[in-house]
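Only one protein chain is missing from this complex, and each of the others stays in its spot.
For chain A:
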Amino acid sequence: MGKVISTLERKARHFNVENRAMKVISKEKRPTAKRPGSVDLDSAAAEHKAQVAAAVKEKDARLEGMLKGVYLTSTDAVPDAKPAEDAARDVRRPLPTDRSPVEQPEWGYAEPKTVPPGRLTLRQAVAFLTAHQADPRPTTLARLAADRNLGIDAARHLVAHFRIFEVYVPDAAAAGGGRHLRVQDPLTAMKSLGPAAMAEEGAKQAGKMREQWEEAERILNPKRKKKEKEKAEKVLDPTPEEGK
């Protein structure tokens, strides 16, 4: 069936094909496109250029009329005297007005404003340990843990494995003698050891500790204390010296 259709189509397509072909061939040929080398582009361009050059020299009345209507005035730009104030007006994106160098954070890192429950910042952890060392009773530990939302186990592990250092500095008076270490007041020691905040937090809790340290110092440096006492007595009561 398909073959029959294609055969019929071909017959219809080729009907009178010879006559139609002759008709096309016998027509007069149309002019062909010029070949590239046959046009003198240089001379055409030169001609156009000359025309433009001539046109530029001539006065165009229309353009002249338009130009006569234009008046140009100018004034000096006023410098922005107060850029900070202008910037402050844009509340959404104010420009920085403080150009001082950024201060280093006290503890070496940016401290968060909010702390999730059961966690501590380093500052809080140091305060926690200081408070515990000032009063190492279990009840105090439980209270401190509750304050910080810490589990009691976590608090126990914390104080069992981490402590604040005690600080010792050489004593000028005792440098020549055998005892060259002087126990320093815990608050001063903390100041020299770390940030001032450590001392502030410690000050709240360290009254008891200070007594212990003073006692320690008395035992470490009995001679010095004795001398100081003698000095103080002399100042108070100068009569024995006169007697001598």
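Before moving on, here are some points about what is shown:
Please note the rule applied: contacts are C-beta pairs under 8 Å (C-beta built on N, C-alpha and C of every residue); 3 or more make two chains touch, one makes a residue touch a chain; residues count from 1.
Basically, contacts and distances are computed from a predicted model.
This complex has a chain not shown, and the name its UniProt record holds, of "Tectonic family member 3", "Cytochrome b-c1 complex subunit 2, mitochondrial", "Phosphatidylinositol glycan anchor biosynthesis, class F" or "NADH dehydrogenase [ubiquinone] 1 alpha subcomplex assembly factor 3", is "NADH dehydrogenase [ubiquinone] 1 alpha subcomplex assembly factor 3".
Across A:Ser38, A:Ser74 or A:Gln104, the single residue that touches the chain missing here is A:Gln104. Summarising the interface, chain A meets the missing chain with residues 104, 106-112, 115-116, 118-122, 124-126, 129, 133, 150, 154, 157-158, 160-170, 172, 175-176, 178-181, 183, 192-195, 198, 212-213, 215-216, 219-220.
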